[in-house]
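We show some of the complex, not the whole, and keep each chain where it was.
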């Protein structure tokens, strides 16, 4: 039986000749192309930590969390102005107003900001306000959107679709690259598998990280918040992701003030600023220490 | 542990109040809302058969297949003018030229035509040339596109995402319905599961059909071509889909002329007009015969 549409990693040179190490030897067998967003360097020496609220709900909430994110030592701010929601009757984000709040939070804290763009007609609008455009899981194969963010030239955070194969994911990235934009960071965020919903939201698929790194030179980070959907798992998932070779993390944070309003979306997966500090402390400690000790030891 | 974003079918009244039978009692517990596309009636007495090429490749190929589809007794024509492909380097469809060819094929055969629209900016253009708009699997959660096809008012064929839960699928349909457009036909087309690629392209999930019919009044059809990816399975998959309660089929057909050029995409799943005739003969026979005999017997 011949099955239509069947591809495997040996087809990557045909699917994504610009991004496959096999056809684009510029970065050799293991070097990562550094993607810069302001002073932040994805794929550089140190893992990047992006943090912020799931959605921008109002100015106060966003600024409070942005300050906490900055105070924790994170590198970048995240926050949704346009939110893809399962139901059209759920909160859809503040839109343009949300973008303005994000810019204010970015300016006050000095942190570059990334936000999701869902609508191909709004790429330019969103790009005006933020430093990096996110293409979310649900739109990983929204090819007109990929083309437009490719043309826009801004750095792109391309989340993996929740049922995407490695080939489909790198094929999606190739749509951006084909427009001349190689400023792409990939992001694993959990896949659908039979246990989804029993004890975690999705199945965090960390094994894809070394596979991505073997096949392309693009940096790859992990979203432990959406992958697990459980705040209590985010810290250990973050540490595991880094040990598995992730170039960074994108994490949802909520206020820990006792009188804070509960987030409108995905409250159960948001960690507190205190837990964020622990994660960043791990990143720093691991850098300082392991860089010296482990590498010496294994030499 | 509380898991963020976890929903089940009991949440459908909140996710899709317009489409859930639990909140919209107009169609009772089992009645289907008929969606009309010209004289074609989805959810009516007789299952609808849509057939045509995967992609519109040129005028001759399309007209030849359209005539064969008409001659086989099918109800509607399908064909892709804009093709979502895993790689940007693959054939992306003829675009506007393809739409014009589809219209010509529709006019000549008298068959209404459905085609995929991927770009929210092209909804009006595509709607001008065809009778029904398809939103494909990869765009099932492209919410701006759903809103726009909802506003456009044309009947919509909404394919299930390849990892979509029932809740996510009906939530996507609700985006269309919320714009005032209830002319929605759902389409199961195979999901990603561990056997995908071993003996079929996706896993055809026929059990979702009675679940859809229990939860909403929208008609639901099946795409056996993409689900199996194997031409030799399409006939039996089609018959099984109808027995499982499907309101119709959408099938890919290729020329059986010995000198025909191989289709540019998904050639291995296209059946010949001869096999299409057998499927339609099954539909007709089953209607005439089973309607009388089986229903009498079970009365």
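Every chain is named by a letter (A and B) in the order it is written, and numbering of its residues begins at 1.
Basically, a residue touches a chain if its C-beta (ideal position, glycine included) is under 8 Å from a C-beta of that chain, and two chains touch if they have at least 3 such contacts.
In this text, all values refer to a predicted model and were calculated from it rather than measured experimentally.
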item: Given 2 visible subunits, total identical subunits the whole complex contains; value: 4
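One rule holds for everything that comes next: only the chains that are shown with their structure count from here on.
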item: Length of the line joining the C-alpha centres of subunit A and subunit B, rounded to whole Å; value: 33
item: Touching residues (chain side subunit B, partner subunit A) in the complex; value: 1-7, 14-17, 84-89, 118-121, 138-139, 141-145, 147, 161-163, 167-168, 171, 174-175, 178, 191-192, 197, 199-201, 229-230, 232, 266-269
